[in-house]
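My structure is below; once you've seen it, I'll send some questions.
Right, chain A next:
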Amino acid sequence: MLKKTKIIILLVLLMLGGCEQPPPTDSGLPAKIYRHAMDGAPGSLDPAQATSLYAKFIVVNLYDTLYRYKYLARPYQVQPNLAVAMPEVSEDGLQLTIRIKRGVYFIDDPVFEGGIGREIKAKDFVYSIKRHFDPATRAQGAWLWQNRIEGLDLWKTEGSDYDKEVIGLRALDDYTVQITLSRPFPQFVHTLTQGYAAIVSREAVRKYGQMLSNHPVGSGPFRLVSRDSVRAVLAKNHGFRQEPFDLTDEGFDPAKHEKLGIQQLQGKSPPFIDQLEFEFITEDAARWNAFSAGELHFIKVPVSQFDNVLSQRSPLTLSPQYDGMYHFEASPEAGFIYTNFNMADPRIGYHPDQEQNHRNHALRCAMVKAFDWEKRNEIFFYDIGQVFPGIIPPSVPEYDADSDTSYVQRDLKGARELLLANGYDETTLPTLEYGFPNSVTERQIFEQFRNFMTDAGYPASKIRPLIFATYGDYQRAYSQGKVALINSSWTMDYPDVENNMQLYFGPNAAPGSNSASYNNPDYDRLYKTSAVLNESPRRTQIYREMNQLLMNDCVSITGISRTLLFLWDKETIMKPDRSFLGGYFMRFVDLVDSASSTAP
Partner candidate 1 sequence: MSCHALKVNDLSVWFETDSGRRQVVDHISFSINAGESTGLVGESGCGKTMTALAILGLLPTSGVGVSAASIEINGKDISSLNAAQRRAVLGRDIAMIFQQPGTALDPVFTIGHQISAVYRRHFGGSKKHLWQIMLDSLEAVGFSRAEKIASAYPHQLSGGMRQLAMIAMATVCNPVVIIADESTTALDNSTKSLILKQLERLQLQHKTAILLISHDLAMVRQSCRNVLVMYCGRLLERTDCQSLYSHAQHPYSAGLLSCIPQVSANRPPRISAIPGQVPSATDLPSGCHFAPRCIRVKPQCQQSVPHFDSEDDRAVACFRPLS
Partner candidate 2 sequence: MSTPTPPTKPPLLEVRNLSLSFHQQEQVAIDRVSFSITAGSTLGLVGASGAGKSSIARAIMRLIKPDSGEILFKGKNIFMMNSQQMMATRQRMQLVFQEPFTSLSPRRTIEQSLLEPLQHFAIGDTNSRQEKTRQIIQTVGLDHDVLRRYPHQLSSGQQQRIAIARALITSPDLLIADEAVASLDVSIQAQIIQLIQSLQEELGITLLFISHDLAVIRQIANDVAVMYQGQLLEQSPADTFFSKPNHPYSKTLLSFTNNKAPTSLPVENWRLDRGRTTAETTSNCVFARSCQVKMPICDQLEPASHQIQYRNQHPLGPHYVKCHLYEEVNTNDT
Partner candidate 3 sequence: MMGGAWRRLKSDRYGMTGLFIVIVFSMVAVCVWSGLLGQGWSDVSGNRWESVSTTHWFGTNLLGQDILQRTLFGTATAFEVGLLVTFCSTLLGTVMGALAGWYSHGWLDEVILWLKGVLDSIPFYLFAAAVAFALQGIPWAMHLAMIITFWTTTARIIRGEVMRIKQREFIEAARAIGLPSIKIIFRHVLPNTFHVLLVQASIVFVAAINTEVILSFLGLGIQDGVSWGLMLAESSQEVLAGHFGNFVAAGTSLFVLLMGFNLLADALQDALDSRRATA
């Protein structure tokens, strides 16, 4: 027995010997290691597949995009990144010319000749965008440019031959890209800030193929050191181009940013930290524990901790015990939460019989009335979420602060009356499936939803949970129209409300992003008109009209924008962001020198 134990101990020691070495230090100085908590794990880190928020966060730190958003300016403003300047747009708005910086190199990697990273050329950008249209890539960003760039879709149907030139996507020379759109696309420059548009090298793709995810070869401020299911470690890219930080360029506002210490960064070249560690902690409790134990620099505070962290709601005030320790910021989410009715479902959506169609409409409107946004906000968002009618959230300029909010006000009496008037009672109400991917919170949200409905007289047994083990399975189910009530959240891809409007565009019906399969010719017409317009009062008007159409048809119970609460310790200098800026802010993160060495 003793012998065995010894062997086991030996084995364990051996295994430990094989574990990773302590992090490298930067030329004698103690390494600056910033630890960032994420509430989910990224999937693939191949830019063409970086679909999750978490993956995008990391991808933009490993790769370069032509454009990015300004660090501090709000509302968000696009800023050249790898591009020299903003695109030169032709008269008709269809042709864009973009010049890219010289002397930007990929990181050193065996895929290159001699293992030395080569310079990035315009053709790399062209290649990177084309990749999305190559079925072999299993890319997920193609929708951004689908039917937008001249010849690109054709290129795909003709077999995705990279040697074949696409008319609308050309490298004029080594440093100039020319893009021709098939119709005006005012949001185009936004698409170039996406992780999807990150520039990859053809050599790396050729060598690593599917494994590119684990061998990122980019030119971003960081390079990947290691990555597993609970953390990713990124180290400073020492060859990153020197671009001194300029406060005014980034939209510095002393009133907002001085207390965060950002002015100290003036003139220094990012990235400022030696090592960037992402910890993927899905459980709120564990994440909060790790943060309060000092293992993390930053956390998005779980809602269950709001009570603890905040002492009052308006104005939002940190509890005294945290006030001295942490910086905090409440940031409205660029997106919203809503519950769609499946309009393709004759029990609740469109019905060929006019009368029944009308009754279904009444049922939907009654359910909208029965829904209690105030309570939802109180329970799940600590009453600091922003409830708004429709799909134009307060975070966008098109939001109408004076609009009628009755759509999101609970009217139980109205709901009951509406049901009664249309001949609905406990027996005639249809049994509806409410789908959600399994999680504690999703289940609680469902139970609350069901409670709202039972308050209006809907029998509990007639709202059936349909639980899916994976999000993908849930997605498949509602994409195939198998779920009557679809609870979703939408995170905007770029700061333009067009991104929300397409959610109900008829041709985008399931399996597209129009999961409600809403199909209103009026709405579709308005969408088409607005889609080619730049931001203008007219466009705003059209958007508001569309919003009203949605509410009239009671297509969706919507919506709320969450307010995210960020905490970070005082040794960290940064202004975190989870929406459009996303992972770009990482390069500007700095740690106060004194504290940098006292990592746990």
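The candidates were selected such that all candidates are chains of the complex that A comes from, given by their letters.
To be clear about the criterion, contacts are C-beta pairs under 8 Å (C-beta built on N, C-alpha and C of every residue); 3 or more make two chains touch, one makes a residue touch a chain; residues count from 1.
As the structure is a computational prediction, the values presented were derived from the model and not from experiment.
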**Asked** Any idea which of 1, 2 or 3 touches chain A in this complex?
**Response** 3
**Request:** Using the touch rule from the top, collect the residues of chain A that touch candidate 3 in their complex.
**Result:** 283-285, 288-289, 302, 304-305, 307-308, 378-379, 438-441, 443-444, 447-448, 450-451, 454, 460, 464-469, 473
